[in-house]
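Handing you a structure now.
One protein chain omitted, others in place.
Per-chain residue numbering starts at 1, and chain names A, B and C are given in the order in which the chains are listed.
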Amino acid sequence: MTDIGIVGLGRMGANIARRLLRAGQSCVVWDRDPAAIAPVVADGARGVDDLDGLVAALAPTRAVWVMLPHGDATEAAIRRLGELLSPGDIAIDGGNTHWKDDIRRAAELRAKGVHYLDIGTSGGVWGLERGYCLMIGGEAGPVARLAPIFAALAPGRGDIPETPRREGRARNVEEGWLHCGGHGAGHLVKMVHNGIEYGMMQALAEGLDLLRHADSPELPEEHRIEVDIADVAEVWRRGSVVTSWLLDLTAAALAEDPDLAKYSGRVGDSGEGRWTVQQAVETAVSAPVLTAALFSRFASRDEGHFAGKALSAMRHGFGGHLEPKKG
Amino acid sequence: MTDIGIVGLGRMGANIARRLLRAGQSCVVWDRDPAAIAPVVADGARGVDDLDGLVAALAPTRAVWVMLPHGDATEAAIRRLGELLSPGDIAIDGGNTHWKDDIRRAAELRAKGVHYLDIGTSGGVWGLERGYCLMIGGEAGPVARLAPIFAALAPGRGDIPETPRREGRARNVEEGWLHCGGHGAGHLVKMVHNGIEYGMMQALAEGLDLLRHADSPELPEEHRIEVDIADVAEVWRRGSVVTSWLLDLTAAALAEDPDLAKYSGRVGDSGEGRWTVQQAVETAVSAPVLTAALFSRFASRDEGHFAGKALSAMRHGFGGHLEPKKG
Amino acid sequence: MTDIGIVGLGRMGANIARRLLRAGQSCVVWDRDPAAIAPVVADGARGVDDLDGLVAALAPTRAVWVMLPHGDATEAAIRRLGELLSPGDIAIDGGNTHWKDDIRRAAELRAKGVHYLDIGTSGGVWGLERGYCLMIGGEAGPVARLAPIFAALAPGRGDIPETPRREGRARNVEEGWLHCGGHGAGHLVKMVHNGIEYGMMQALAEGLDLLRHADSPELPEEHRIEVDIADVAEVWRRGSVVTSWLLDLTAAALAEDPDLAKYSGRVGDSGEGRWTVQQAVETAVSAPVLTAALFSRFASRDEGHFAGKALSAMRHGFGGHLEPKKG
Partner (left out) sequence: MTDIGIVGLGRMGANIARRLLRAGQSCVVWDRDPAAIAPVVADGARGVDDLDGLVAALAPTRAVWVMLPHGDATEAAIRRLGELLSPGDIAIDGGNTHWKDDIRRAAELRAKGVHYLDIGTSGGVWGLERGYCLMIGGEAGPVARLAPIFAALAPGRGDIPETPRREGRARNVEEGWLHCGGHGAGHLVKMVHNGIEYGMMQALAEGLDLLRHADSPELPEEHRIEVDIADVAEVWRRGSVVTSWLLDLTAAALAEDPDLAKYSGRVGDSGEGRWTVQQAVETAVSAPVLTAALFSRFASRDEGHFAGKALSAMRHGFGGHLEPKKG
């Protein structure tokens, strides 16, 4: 396999390095926080002091996998790599960048003869053991060159049943990595993946919320039903239509605490959910579920409640309705 | 005009009586709270002590307008009227009853020769001055008999511009009262009216919320814009596409306090918004806006935030995401 | 095991009988269509000519599993069983009945000493091989008595990883069958399961639709990306956050034909999706994703497009906008 450099040793980057090391792949690693480098070096990587050092430590032709928070950090690293790398080298953005930025960057790097791959990397904290689902955008040449790297990172076929009628299609897809198309295609597919993830999560959350309120005082007493949702989530894991990894995770959380009391109910969001909605708007595709999932998160963090206040003011205006007082 | 009885002297019932009295119509009124009767008697109505007394005080053929909170109170009053009234009399439910109940009740009363009208009455606290928009369901005979009552309660043509091409259509519609169809049609039309009201209110509330957040720290500093939404609501009242009574009320509330600080943000809902969504479900009509408006109110009162907690638990499960802590 | 009768030998009922027969359970079966009986008899069941014969053929105490289309057919069968069964016998509705009907029926049958179980049965055409996820409502006694039946029908633990911290909880849950609670609880949980199913399906469908339109002419040419969604669905099956049985089925359908040309785009719905939304409305729980999923199906079948016409009429009214002409 080719020598590879990993930039950014957070939750994702460090484990990507480790999974490669376990597969016998040599890795040069760097993080701006020296404390993040040591543990990965302990697992067999070579550590360096800065990006220049990383590029210098790799034999051409090089591949450098940037795994940083999306935005300025990634942008700066890719820009600097454009200065440091040589023609034929490959710069990889494995983070969550908008695909439009990939298209722009690829053109910039191409001018210098440097290849660029955008890779959507799914797997989270489980990726080290479970493998990473890789969605790759860019030219065919560098993708082919890095095939062994992708194979080492991907989950492999595992015990997932084979899909019929895939004859004539690339086998690596069934191992969990896909060359999705040209520049941006990898991050586009990952963006939509995350959008779907938002929708599926919200579907599960609403369903559990309904069960949790099935004994609501809004219902006549004889219609109230109490349900143990930890058991419900568990039973759905086998033989039901909603079996899914998200359900597995939900069942585990509910087994620990059916009230999920340690969470506030305020839910964050990362860029991809928003970008997915913007994609829908820009391509005139109706995506009500993906959007409702995003908006539910926004609403969960809405401290000001201004829209609600405006509704109450109108109700008071026309009907003299008195809303529950502030307090 | 016919003698008319009014049962229920709350916000709506008392003003309906007053508007009729002002038009020279005699009214017999009753409320189970004697303190509610006196002020309407002071305005010229005859007060009675109970429903039996009300029916006795009216000369046949009678018309009794029940204006009570929907549900048990109205149901009991209509049932009792069925016992007290004589063939040819008219029982009216002017409240917010589900149209399916109207269909059932009309059949029950018909067996006794008593007519039944279901009347959706819009106008709220403004109806006394502005007039009530009346949506009437039932047989043509009793509707015709009560036309003068309806004309007195309705707003009249006012200075609203005439709609072209209404030649050949009933003139009373342009005065603000409509015989919508058979039993249930009045409350059906009122139910949908309220559903639309929910949707329009939510549209305005979301728009104002967007303007209120146009200087959000989520935006880069050079893109933040501060807007005085009280002035915005006012300027839209003339010449814009969103001119509406709801906007008028909103402008008035914002002129009083642009922060609407006296409201909590928790918004109540009455039956019709819910019934409208159920109607959509039962007739397989897609009604995403009317439903989103209802659900936004539900969410505004969701103290438990269980759906949000479930999302956070899943995020923690797959990505180690830490949500803002409870507190 | 107890002797069991199966009423209704459609897709679900026949395979339930077969799965029981394979487990060594004896079954008496009946369907009003004699042609449906023969194949199940060929697989080892005893066939009878009518419901009376089925009850007569079972040794007390009996259990009769009704697996009919929800609505009148099921209602009539349960009612007749109430007449035929003896105290201590168990009537089971394994179909998709509304949980409110279960509560009513259980009270009716209890008056005759007959037990009633409502069982949500998930598994579809795959249940024979994969096992059925069973969600059971009713009293503990009859549930305990039929535990071997449920164990035979359920999928069993399989190779699904164990959920941590379930110590002290019923083991059968991990085998795929759950006593969810009192009467109605089984169908309630199944109803919500189907609601979630609608939401997850729509999330996947919207995501694929977005990818399919990622080369939309609405985008500037340099931003258009072509993606092979059959490969995308396949790659997500391993290591991604959206791995799920619904994704497996989608990948299989897309492998057969990425254009899904044999489908019209019009999507049907069965009762549970609607009931789930009604449950949300009745318990004041915001469920925007489950509802958007249902409404998308309604909209897909909307031949009249009246709402769209109304929008066009308004646009024409205020702006002179000319919409694409009918044709």
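We adopt the following convention: a residue touches a chain if its C-beta (ideal position, glycine included) is under 8 Å from a C-beta of that chain, and two chains touch if they have at least 3 such contacts.
Note that this is a predicted model, so its numbers are computed, not measured.
Engineer: For a quick check of understanding: of B:Val28, B:Ile119 or B:Ala293, which residue touches the chain that isn't displayed?
Structural biologist: Of the candidates B:Val28, B:Ile119 or B:Ala293, B:Ala293 is in touch with the missing chain.
Engineer: Which of these, C:Pro60, C:Gly141, C:Pro217 or C:Gly308, touches the one chain of the complex that we don't see?
Structural biologist: Residue touching the chain left out of view: C:Gly308.
Engineer: Per the definition of touch given earlier, which of B:Asp3, B:Asp43, B:Glu75 or B:Asp248 contacts the omitted chain?
Structural biologist: Of all options in B:Asp3, B:Asp43, B:Glu75 or B:Asp248, contact with the hidden chain holds for B:Asp248.
Engineer: Looking at A:Val29, A:Met67, A:Ala106 or A:Ala292, which residue reaches the missing chain?
Structural biologist: Of the candidates A:Val29, A:Met67, A:Ala106 or A:Ala292, A:Ala292 is in touch with the missing chain.
Engineer: Of the residues C:Asp31, C:Asp101 or C:Asp209, I need the one that contacts the missing chain.
Structural biologist: In the full complex, the listed residue that touches the missing chain is C:Asp209.
Engineer: Which listed residue, C:Val28, C:Leu109, C:Ala214 or C:Ala252, touches the chain dropped from view?
Structural biologist: Spelled out, the listed residue whose C-beta touches the missing chain is C:Ala252.
Engineer: Please identify, in ascending order, the residues of chain B that touch the omitted chain?
Structural biologist: 99-100, 103, 122-124, 127, 130-135, 137, 154-161, 163-166, 169-170, 173-178, 180-182, 184-185, 188-189, 192-200, 202-204, 206-207, 209-211, 213-214, 216, 218-219, 222-223, 225-228, 230-232, 234-248, 251-252, 255-256, 276, 279-280, 282-290, 292-293, 295-296
Engineer: Name, in rising order, the residues on chain C that touch the hidden chain in the full complex.
Structural biologist: Where chain C meets the chain not shown: residues 11, 124-126, 201-202, 204-206, 208-209, 212, 245-246, 249-250, 252-254, 260-268, 288, 292, 296-297, 299-301, 304-321, 323-327.
Engineer: Just the residue numbers, please: which parts of chain A touch the chain that's not shown?
Structural biologist: Touching the chain left out of view, chain A contributes residues 241, 269, 274, 277-278, 280-282, 284-288, 291-292, 294-296, 298-299, 301-302, 307, 318.
Quick note on the criterion: only the chains that are shown with their structure count from here on.
Engineer: Make each chain a node and each touching pair an edge, then name the shape: line, ring, star, complete, other.
Structural biologist: Topology of touching chains reads as complete, every chain touching all others.
Engineer: From the Cα centroids, identify the chain that ends up most central relative to all protein Cα atoms.
Structural biologist: It is chain C that sits nearest the middle.
Engineer: What rotation angle superposes the Cα atoms of chain B onto chain C, in degrees to the nearest 5?
Structural biologist: When the C-alpha atoms are superposed, chain B turns by 180 degrees onto chain C.
Engineer: Between chain A and chain B, what is the separation of their C-alpha centroids in Å?
Structural biologist: Between these chains, centre-to-centre, one finds 46 Å.
Engineer: Can you check how far apart chain B and chain C are, centre to centre, with Cα atoms defining each centre and the answer in Å?
Structural biologist: Taking the average C-alpha coordinate of chain B and of chain C, the gap between them is 38 Å.
Engineer: Centroid of chain A to centroid of chain C, CA atoms only: how many Å?
Structural biologist: About 30 Å separates the centre of chain A from that of chain C.
Engineer: Touching at least two other chains at once: which residues of chain C meet that condition?
Structural biologist: In chain C, residues 241, 280, 282, 284-288, 292, 295-296 touch at least two other chains, as defined above.
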